[in-house]
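The complex appears here without one of its protein chains, the remainder shown in place.
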Amino acid sequence: MVSKKPSREDLLKTPIKMLDLGDKVSIGELVSGFSGTSFQARRLAQCVDIYRKMTDRDGTHTVLLGMSGALVAAGLRKLISDLIKMRLVDVITTTGAVVYQDFYQAMGYRHFKGDPNSDDVLLHSYMIDRIYDTYVDEDKFRETDVNIGKIMETLEPRKYSTREFLSILGERCLHDEDSILGNAYKSGIPIYCPAIADSSIGIGLSTAYKRQRESGKSMEEMFHLDTIRDNYEIAQIVHLSRATGAIYLGGGVPKNYINDAIVMADMLYGE
Amino acid sequence: MVSKKPSREDLLKTPIKMLDLGDKVSIGELVSGFSGTSFQARRLAQCVDIYRKMTDRDGTHTVLLGMSGALVAAGLRKLISDLIKMRLVDVITTTGAVVYQDFYQAMGYRHFKGDPNSDDVLLHSYMIDRIYDTYVDEDKFRETDVNIGKIMETLEPRKYSTREFLSILGERCLHDEDSILGNAYKSGIPIYCPAIADSSIGIGLSTAYKRQRESGKSMEEMFHLDTIRDNYEIAQIVHLSRATGAIYLGGGVPKNYINDAIVMADMLYGE
Amino acid sequence: MVSKKPSREDLLKTPIKMLDLGDKVSIGELVSGFSGTSFQARRLAQCVDIYRKMTDRDGTHTVLLGMSGALVAAGLRKLISDLIKMRLVDVITTTGAVVYQDFYQAMGYRHFKGDPNSDDVLLHSYMIDRIYDTYVDEDKFRETDVNIGKIMETLEPRKYSTREFLSILGERCLHDEDSILGNAYKSGIPIYCPAIADSSIGIGLSTAYKRQRESGKSMEEMFHLDTIRDNYEIAQIVHLSRATGAIYLGGGVPKNYINDAIVMADMLYGE
Partner (left out) sequence: MVSKKPSREDLLKTPIKMLDLGDKVSIGELVSGFSGTSFQARRLAQCVDIYRKMTDRDGTHTVLLGMSGALVAAGLRKLISDLIKMRLVDVITTTGAVVYQDFYQAMGYRHFKGDPNSDDVLLHSYMIDRIYDTYVDEDKFRETDVNIGKIMETLEPRKYSTREFLSILGERCLHDEDSILGNAYKSGIPIYCPAIADSSIGIGLSTAYKRQRESGKSMEEMFHLDTIRDNYEIAQIVHLSRATGAIYLGGGVPKNYINDAIVMADMLYGE
């Protein structure tokens, strides 16, 4: 990459534009204003520009969304569902917690405003969980865990990708128009959860696993999640995409998995 | 503080409300929406509520604003000036950099968009400074430094609080309607800068200090900044306030100084 | 929990002891010195105390170690192996990267010192990966990926927990006395990797998965990782432990998984 040495004038060319909120009140105007400024504000404006290009109707990008953290408990459930409904994302990778909390809400249960300095011993005695400043009803969580285990027991005992299993849960959320799982099911958006064992969904499935083992079922007669099949699927999606783009809400496995999907496509299909 | 043990129902009372941006596009609606959610979003909504109470017209709060970081270079100059014009703050504490960059802009000079990965050796050869992704014309900076030193030399050689000296600079910025110093001067808002020596203003004053020393002036004949006088003044402001509130843009000395001002008022006037 | 209100004297009882490195040169003396100080230094000394209690020979704790991040690439491989050899941990949960890098080293390959500001386009052209300031030979990585896929193809086509599969890899590392996988195999220390699909091990297994699919094998005839079985196993370990303790090197899934293991034990075995 040969680049000509810029002159002093080249470098001192674009003055910072002071943010002016005078009569600009919309979120869009705020972010546009950020583009003339510095630091993270300018970056955010750049992200919005890039995202706009990725989701342009004439575009050919496959947009992958990686999600981690207590996003549903924190109040972002409807926003994420709107992203799906408006087709602003095409593929989702997630921690189990996000889709679990979505399923829990679709069952009619809620998360509650709490206090980060609360008495955790008292909360524990009430079977209330705390996620920083947000409370969860642990009794209802356990009901939901067991419920997920029971759903699994109704399924044909074969191998499922997490995408397939989460679409089965999604079908049961169709009554809730704000459900992430429900809207993904309706829109045919695949959701991958490679670390699903490490979540309340995984705990629910473990309770069913134990019951099946204790009932004498062989490994072959049991329901089974196949996360390597997830890899095989997402590698094909990337391989067949003309271009890809990614959005990350939080880091961890979902972010890394989207990055790894590019390598998988390369290794499996020799991009 | 005796508090009755809350019941389980007390604790699981207020469900998290999912953020809904459907047709809500204003910044105000966004922040209102945050109040029903969790984590920093909820906190931000609480901050806005508290700030609204502090700045209520019928209120009696003295609002102190602490500023640090390259806020003007980053594009917040007009916003800060608007806070002053709208009388949403009453007293300002700041690092020297913020008011220096404001004065530099009032002289007609600019900050420029840059690249955080630029070739710093090249920039140095051009006398361009870099603040992360923002460039500054070091030649114009030095002109400004020297200019500030010369202003000092025109002043009666006595002791000045930083508030008094910054109001003298402010008077010279009246032509620039977006100037922080200029608007503070017009509105009678005091600006304190306890670490003023550690800034380009301090450097400018040092050049004048050296000239005066070398011209044989005695210490008594020289201009003098008296930061302990700042303490004496701000302690009186706090003492005479019916209530105080604070906003912090960045931390460091300006934030600590506002906190210390409460202790000063207590020590000096026995609140 | 009724606690008597402490008196002023109760609170101002234990003076901070100034750290004195005079003639104290050992790591142990440094950390002991930390116990008399404040902030993270005091915390670190507390962690060492707690860890000492957990690993006391007469103790009955099961010590779980959670690992994430490029620990082997960064130079901690021998330390982690020493923890295993000295039996200072009993159960390991990890990201795939840690055990993958260990296996890669056992194949005779190395990680290299690099520069965080290097020319990534050049590195890419050389098939060199960069982990901040550390280089990896991507050609050798791909050899290793494919190698892991081939190992899988030699195995009986049934369901394996990640613990079982990683012990199979460990058996192949016995020649390397510093190998984490090898030493865990020798010591019978189980290693769980619930997000194994999201790693180079997962990529290697995916290449084999694709070959098997394309060779016309049915799902039932294929090798299979069963991460819900991991849950079932680790819940039993926790259930059968008289007490548990945890050490976390990094966060993410391995840390969360250890925490979840307590809930799993409770849900499955009604602690």
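Going by the order they are written in, the chains are A, B and C; count residues from 1 in each one.
The definition used in the following text is that a contact is a pair of C-beta atoms (placed from the backbone, for glycine too) under 8 Å apart; a residue touches a chain by one contact, two chains touch by 3 or more.
Since the structure is predicted, the reported quantities are computational estimates derived from the model, not experimental observations.
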Can you list the shown chains that the omitted chain is in contact with? B, C
For the chain left off this view, which of B:98, B:169 or B:205 is in contact with it? B:205
If I consider the whole complex, including the chain that's not displayed, which of B:151, B:195 or B:238 touches that chain? B:195
Missing-chain contacts on chain B, rising order, are 1, 121, 142, 145, 158-159, 194-199, 202-203, 205-207, 209-210, 213, 219-220, 224-232, 235, 252-253, 256-257, 260, 263-264, 267-268
May I ask you to list the residues on chain C that touch the chain which is not drawn? 5-6, 8, 11-22, 25-28, 30, 36-39, 41-42, 70, 73-79, 82, 110-114, 118, 122-123, 126, 128, 131-135, 137, 178
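FYI, only the chains that are shown with their structure count from here on.
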Please identify each chain that touches chain A as well as chain B. none
Same or different, please, for the chain A to chain C contact, judged on whether over half of the interface numbers appear on both copies. same
Degrees of rotation, nearest 5, to put the Cα trace of chain B on chain C? 180
Hey, which chain is the most central one here, using CA centres? A
Taking each chain's centre as the mean of its CA atoms, which one is farthest from the centre of chain C? B
Distance between chain B and chain C based on Cα centroids, please, to the nearest Å. 46
If you average the CA atoms of chain A and of chain C, how many Å lie between those two points? 25
Where in chain B do residues touch at least two different other chains? none
